[in-house]
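Missing here is one protein chain; the remaining ones are kept as they sit in the complex.
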Amino acid sequence: MLNSTLEVSHLCTSFFTDRGEVKAVDDVSLRVDKGQVVGIVGESGCGKSMVARSVMGLVKKPGKIVGGSIVLNGQELTSLDDKELCEVRGRDVSMVFQEPMTSLNPTMRVGRQVQEVVAIHEQVSKEQARQRTLEILSAVGIPEVEARYDAYPHELSGGLRQRVMIAMAMIMRPSLLIADEPTTALDATVEAQIIALLKRLAHTGTSVLIISHNLGVIAQLADYVYVMYAGRIVEKADVCELFDNPLHPYTHGLLGAVSSLRSQSKVLQTIPGVVPNLANLPAGCSFAPRCDRCMAACDSVRPELVTVGAGHELCCHLTKGVDVL
Amino acid sequence: MSDGLLEAYDLVKDFPLDRKRCVHAVGGVSLAVNAGETLAIVGESGCGKSTLGRLLIGALPPTSGEVRFRGHTITGLKEKDFSPYRRQLQLIFQDPYASLDPRMKVRDLIAEPLVTHKVCATKDEVTQRVLGLMESVGIPLDYLNRYPHQFSGGQRQRIGIARALALDPALIVCDEPVSALDVSVQNQILNLLNELQETRGLTYVFISHDLSVVRHISDRVCVMFLGKVMEVGPTEEVFHKARHPYTQFLLGSVLLPDPHQRGRQMRLLEGEPPSPVDPPSGCCFRTRCPYATELCARQEPALRKAGDAAVACHRLTE
Amino acid sequence: MDPSTGFDVLPMAEDEPGHVPASAAFDRIAYVLRRLARDHKTAIVSAVVIVLFVLGAVFAPVLTPYDYNDINLSQRLSPPSLEHLFGTDEGGRDILTRMLYGSRVSLIIGVVPTLLSIAAGTLIGMVAGYVGGKVDTVIMRVADVVMSFPSMLLAMVVMYTLGDGTINVFFTMVLVGWAGIARVVRSETLKLKEREYVEAARIMGVRPTRIMLRHLLPNCLPTIIVLFTLEVPSSILTESGLSFLGMGVQPPNASWGLMVSAGRVFLYHAPWLCFAPCLAIMVIVLAFNYLGDGLRDVLDPHLQSQ
Partner (left out) sequence: MRGNATTSLLRRLLYSLITIVGVAALVFVLLRMVPGNPVATLLGERADAETVERISSSLGLDKPLPVQFADYVLGALSGDFGESFTLGKPVVDLIGPAFMNTLRLAIAAALVAWVVGIACGLFAATHKGALVDRLFMGISLLGVSLPVFMVAMLLQYVFARYLHWLPVAGISDWTGYVLPAIALGWGSAGSVARLVRSSVIEELQQDYIDTARAKGRTKRQVLVLHALRNAMLPVITLMAMQFSGLLSGAFITETVFSINGIGRLSVQAITGRDIPLLQGTTLLIAFVIVMGNLVADLLYGISDPRVRKGV
């Protein structure tokens, strides 16, 4: 218990729209151990960002956490009121968002935005807070910090802005950093820089939950990976195990799609169809309509997560057949 | 350069910011696109690759320089004279959500180029052509009367492709056609583009920032930085024997989808991207180049032959 | 079809059944009405109120036994009764009748010049925005000049020079009204012009006039509709204000503003003289505003509330 930084169990987050309840996160359990980097991977609309928002307590209306528990460092978060949550946010858990362009307040100097975090959680003098801000800004690799401190966000490049976001997230040395697609909006060379920075941070003992659709990012950063599809976890495994031995047809397809790009074959591997509409999921396995190994049971019975190997769990009817092991 | 389908000579495009300053989006690019090939233009945001793509098909007038299509100059033509070339040169857009008029049906979207260029004599003929195009890009024919918002991203991109194909062009500029799509759908579109190239003998200029996509689809690659060509050559040559430092960095930043290769040292670029408003003197990459010398600041390197490729770097000649 | 390029079938949302929409316009109107009925019941009520006013104005002669100018001094200033639902004025004329006839003035002045200004403003704004350059600068300078007049003052000045009369009122209102609309349409055009689908059309070789008609106008339409519902009440208010100051419609014609102005003297002995026309102005203006509010929400043009 003490070993885990974050323990999410049976989390359900729904949106209540006029077409009825949409289950963005459906019975998701995950665990981030101390110093571990855990990745969540999935295509757009699979609910991976909603997991992050639920942990941060930042689910917007008409969304709502409808069930499950989120335990951070032994503290249950779902039962906290907003004021208590505010003490946790930024201090114990922090978040880096996808769009560094819009995630910073456009009319506030970046230094002040970083410094603000200290002011919220600690009683320190302005000078001290400023000093700490300058330190963290240079620690995340921002050159000429004194000058950048007084810059407005629009005066910085995308890469620098994301570094500011990371500085903001790390200044209180939180036990958990959530990074939601931190490099999606960035150029390749900048992406590599940010990934290297996150790698370095992970070595300092902070646990990281990284969310991405990019298998490259996950492969480079994560120790343990959860694969999400249509609001549910379909497979989870150690990163090497998952990439070497993907068992879920969806994981298989995703990895195949990426690796066939690198192969010599003229025709690329694809997954037919599109991510289903969360408001209108099939009764059985959500992946069944796109699955090339779909069986009769898949259309009617929803599979459950089953352990298939050391730390490797799978949510697929194939586990019952001989195909798997 | 004489066998090129499309040739560009010293293309320059400046966008004025105000009275004094301007953005130097494309700064003197010469290249040739051969018939039937796929030429990829890669680079990071702001390197001028989209602008170059638009210059090549005459969608933007260049500040200076010229473009020749099958040996005929197409730069500076009047609308009437340009019209036949317009039909030969088409563009596929990056964002399939923004590039289709939300208030038009699929049939009207695909028919618009046919109607504009008065290709068909009757309405029936237009419909027949539209149906044919829908079939060739894989849109079910009964979706004829639907609106773009009723389709997914991948389907919309197919509509965009059908529209680009409507006039039977010789060359299509694909401006990041898959970067807005999920991986699995991205591959569907890439397969489609490949298939169409084979069946119709198309030539592509494929603009992308994604090196693995480029590697798969292109025959030749042109690497751009800050409006200039750094390196151009056959895909395998550029990927295996990258000669320009920038190309090396670009390839070194690729995040391999393989956890076993985590130990591989990524090559990280230092510093901040220079401004296209006020580019560095000499070689535009020198402010970030670890090998930069005094010569690089003084003189701009020209594209020089190196193996099968051409590279713009002073180091090569030393 | 090759299974590897298998077609991605998008599930259709429930309220968009598989049938092929009969007509685009019909579909959209039905959608707007459905959304209004669900989220903006006041807008529906407002629409009904507006229709009632229009009917009242059209059928005024049928709806009342009196003429709007029947002077009957024996019935001066009589309070509301069964005979005269809203009472009579200082000349013994039936107030309800005068109001019904007055609504003709208000509605016509509210709607006709607004339509004309919108037509002119849309054309000018779209051309300015799409063509840009010097044309744009000149048009916008002229619009600035026009907008630097308070509309009421310009109206008064024009009335002063041209004399009053319906045509002149129309003329004035269009003269004042086009500029604001041109400005909004221009900024909308500038935004739409940058959209890729407009660029796509341009690259395809579609002519500017066709781009404006086929791509820009339909996409500006929600904004224009909302502008219409907001301009009508402000025109009605301007007219009533002008008439109140004695510079609009002249007696013995009936206009709501004029009736209030005339009744002002009797406010303390016979408040009904002012009450009914005031109420009418308030209701019709509110109805248009509510309708505009609802439409803005449903059609979602990014207009700031004014």
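Per-chain residue numbering starts at 1, and chain names A, B and C are given in the order in which the chains are listed.
Definition applied: a residue touches a chain if its C-beta (ideal position, glycine included) is under 8 Å from a C-beta of that chain, and two chains touch if they have at least 3 such contacts.
Since this is a predicted model, take the numbers as computed values, not measurements.
Asks: Among A:R91, A:R163 or A:H213, which residue is in touch with the absent chain?
Replies: Checking the options A:R91, A:R163 or A:H213, the one contacting the hidden chain is A:R91.
Asks: May I ask which residue of C:L77, C:V131 or C:M152 touches the chain that does not appear here?
Replies: In the full complex, the listed residue that touches the missing chain is C:M152.
Asks: Given that one chain is not shown, which residue among C:I95, C:I139 or C:C274 touches it?
Replies: Going through C:I95, C:I139 or C:C274 one by one, C:C274 is the residue touching the chain not shown.
Asks: Just name the one of C:V51, C:L213 or C:M282 that touches the chain not displayed here.
Replies: Counting the whole complex, the residue in contact with the absent chain is C:M282.
Asks: Applying the definition given at the start, please give the residues of subunit A touching the unseen chain.
Replies: 56, 58, 82-83, 86-91, 94-95, 97, 99, 102-108, 113, 116-117, 120-121, 152, 154-155, 165, 168-169
Asks: Under the stated touch rule, tell me which residues of subunit C contact the chain that is not displayed.
Replies: Against the left-out chain, subunit C lists 141-142, 144-145, 147-150, 152-153, 156-163, 233, 237, 240-241, 244-247, 257, 260-261, 264, 267-268, 271, 274, 278, 281-282, 285-286, 289-290, 293, 304-306.
Everything that follows uses one rule, which is that only the chains that are shown with their structure count from here on.
Asks: If you average the CA coordinates per chain, which chain's centre is most distant from that of subunit B?
Replies: Farthest from subunit B by mean C-alpha position: C.
Asks: By the contact definition above, name the pair with the higher C-beta contact count: A-B or B-C.
Replies: When B-C is set beside A-B, the one with more contacts is A-B.
Asks: Distance-wise, how many Å sit between the C-alpha centres of subunit A and subunit B, to the nearest whole number?
Replies: Here subunit A and subunit B have centroids separated by 32 Å.
Asks: So which bits of subunit A are touching at least two other chains?
Replies: Within subunit A, the residues that touch at least two other chains are 267-270, 272, 274.
Asks: Note the residues in subunit B that touch 2 or more other chains, in rising order.
Replies: Within subunit B, the residues that touch at least two other chains are 152, 154, 185, 188, 191.
Asks: Which bits of subunit C are touching subunit B when the two form their complex?
Replies: Contact set of subunit C toward subunit B: 1-2, 4-10, 12, 16, 20-21, 24, 195-197, 199-207, 210, 214-215, 218-219.
Asks: For subunit A, which residues are in contact with subunit B within the complex?
Replies: Against subunit B, subunit A makes touches at 43-44, 143, 157-160, 187-193, 195-196, 213-220, 222, 239-240, 243, 253-255, 257-262, 266-272, 274-275.
Asks: Considering only the defined contacts, which subunit B positions touch subunit C in the complex?
Replies: Checking each residue of subunit B against subunit C gives 54, 57, 59, 79, 83, 86-87, 90-91, 93-95, 98-105, 112-113, 116-117, 138-140, 145-147, 150-152, 154-155, 163, 185, 188, 191-192, 195.
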